[in-house]
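Of the protein chains in this complex, all but one are displayed in their positions.
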Amino acid sequence: MKTKKIAAYGFAVIWSAITLFPLYFTLISSVKSNTEIFGLSAFKLPTRYHFEHFVRVFVEAGLGRALFNSFFIASISTLLVVLLASMASFYLAKSTGRLPGMLYAYISIGIMVPIHSTLVPLVKLVSSIDGYNSYFTIIAVYATFQIPFAVFLITGYIRSLNKEIDESAMIDGCGPVRYLFTFVIPISMPIISTTAILTFLFIYNELIFAVLFLTKKEMYTISLSMLSFVGERSVEMGPIFAAIVIAILPMIAVYLTMQEKVIGGLSSGAVKG
Amino acid sequence: MTRWADNTPGPVAFRERLKQFQKENPNIEVLDESITDESAYMSKFKTGIASASLPAITQTYFGKAGKIYADNGTFLDLTDVINNDKEWSDQLLPLFENWQYKDKKGIYGISAEFFAVGIFYNKEIFKQLQLQPPQTLEELLEQTPKLKAAGYIPLALGAKDTWRGGHFFNNLVMKQFGPQKIDDLASRKAHYDDPDMVSLFKLISDFNKAGVFGDNAVSVDMNQEKALFLSGRSAMHMDGSWFIGEASTSDIKDKIGFVPFPYFKDKPENKDYWMGGGGGGYSIYAKLNDKQKDAAIKLLKYLTSVDYFRIQEKVNKGGVYPVKMSPSPDVNNPISSEFVNAISSAKVYKNDVPSYDDLPQLIDRVRNSIQGLFIGNSPEKAGKEIADEIKKSN
Partner (left out) sequence: MFAHRAKWIGLGFILPAFVLYTLFMIYPFIFAVYMSFFNWNLIAESTMNFVGLHHYKLMFEDPLFWRSLRNASWFIVGSFLVLMPISFALSLVVTSDLKFKRFFKTAFFMPVVLPLTAVGLMWTYILNPNFGAFNALLDTLGLGGLAHDWLGDPHVSVYITVLVNAWVYAGLNMVIFAAGLVSIPKDIYQAAEIDGANRANQILKITIPMMKETFKIFAILAITGSLRVFDIVYVMTGGGPNQMTEVPATLLFNATFKYNNFGLGNSIGTFILVVGLAFSLILNRFVKHDT
């Protein structure tokens, strides 16, 4: 057993180094000038600390407002996705028959659609409902594109749950709505938290839809405001890295909160009688 | 909508100018939708055209491939605007050819920049090695072993960004053949796999093998290329007037000089043919109502007046602009002065060679094939790839 433990620790430590190393790179680069980031000194500590990058990202790129936008949009969209997808998955996982089967297939197709194919028609649609620069529209679009993935994950999970409780609930006269919210969702917390984390992440870092649908500076998300440091013929990496450092802090917070639910979740399973 | 959305001095001044316009014209609302990243810009542009919701003024730089926008009435023909306001239009340098198309009357854009490409060099390195910056390409090759022995990269080229190789190629064409060749290629009279064109590809390939561009140039992008020059590791850097601002605020600003792109020893008559001309420009969306059109035109003139370019000159510490103005005496920048001096003898400017062709994907095709030279593809292969692309489209 001992060797197994050592091997496991060894593996974990090595992989942590591999994953954290770029973070170190981001951190030191966030206070470097471009020449130091790009040259031989890419991985050494900076000779001059450009802390003003952090100031610049707030002043020039309006990162404060962008942080709020990204966080707000991502949160609402995630809530929406989790709610709608849970409801849909509950129905799909617990029903038999052709209709649910077809609907499941219909929604699953969504994970195979290449986003760029939909851009042109989507812009046409959004422009016809004058949906530019609207929280409402962008949240709807983001939620839409995350729903198939969420449904896919959650349905699979619910399907693998034990069916005994369903029967006892039905016998007890528990209606579907109550059953969903008092039993299924709590038991599915692992997958729901997983879905929530991934959904939030994707929307938070998303770029293309933001570029197309958010044109006013006050509406910019983080990815958009970071672009302001990308020049026409050159890129100022220092401030971009500073922006990244600031941007990932909420992400890590969200991850840590939700992670407890995923793994600290019911590992014993309420289904064992 | 332009690509000037970043925080370098030029675009910042651009946004200031827009604000100024807004102040002076309170009844016109200006919304700046600029985005710098090229792929994001193209997505926005294409989706805008496809859904008939393009911004009023768009920055265009498509070369002859832009003809389809003229054909489809996307952009306004500005000939009348130009003729009706001589006070404004006389100030403009005659750089309209980017927005004029064969078989189609009219001028569909106004140039927003004027550029010329040459070689910035590190005076200290050359002094140290007792060399003069190369005047001919043969000299450049000769100097390479000395520069390399001293630990310098002669002319770092960021071949990862395909347009770097492309620009180098453009200059070669101009110095070897002059502007006529470009017209011949566009009219398909000359071909990219003709032996004389292939010889240019061979030159690039040979230079790369000799180490002129540095090791593994294909993994170096423009940012790294510039960093190599600005940190003193590369002796030379091919760039245009856009670089003057950056050069003037860098650590080695006192060491930077500028010379024209080297010519071929046996073709001194071509030495005044430069790569350059009108760069990106403004086009006006034709689907605006009259009031919007007038507002857009007003803004367009505001952005292309001498006053505005004076401002740009100040923030960029020099540079050249698409209007008739001589360098301001307030701007005391030796780099800029050297630049202006060097281009004073230029006779003809031409833009990207493949941009004169109707085929929109030709620019990328040429650039990609040139990049192929850096991974060891033969010059013949490069020529053939391009020629095949043209044949395929016929």
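By letter and in written order, the chains are A and B; residue numbering begins at 1 in each of them.
Just so it is clear, contacts are C-beta pairs under 8 Å (C-beta built on N, C-alpha and C of every residue); 3 or more make two chains touch, one makes a residue touch a chain.
Bear in mind that the values here come from a model prediction, so they are computed numbers and not experimental data.
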Option touching the unshown chain, where A:A143, A:L214 or A:I246 are the choices: A:A143
Where the unshown chain meets chain A, residue by residue: 1, 4-5, 8-9, 11-12, 15-16, 18-20, 22-23, 25-26, 37-40, 42-43, 84-85, 87-88, 90-92, 94-95, 100, 103, 107-122, 125, 140-141, 143-145, 147-149, 151-153, 156-157, 159-163, 166, 170, 175-177, 179-180, 190-191, 193-194, 197-198, 201, 205, 207, 223, 226, 237, 240-241, 244, 247-248, 251-252, 255-256, 259, 262-263, 265-269, 271-272
Positions on chain B contacted by the hidden chain, ascending: 39, 42-43, 46, 49-52, 68-69, 71-74, 159-160, 162, 214-216, 218-221, 224, 360-361, 364, 368-369, 371-372, 374-375, 377
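In this section, only the chains that are shown with their structure count from here on.
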Centroid spacing, where centroids are CA-atom means, of chain A and chain B in whole angstrom: 39
Residues of chain B that touch chain A when the two form their complex: 3-8, 11, 31, 33, 35-37, 40, 43-44, 46-48, 50-51, 53, 222-224, 226-228, 230-231, 233, 242, 246, 251
Complex interface listing, chain A residues touching chain B: 34-35, 37-39, 56, 60-61, 119-120, 123-124, 127-128, 207-208, 211-212, 215-216, 227-237, 239
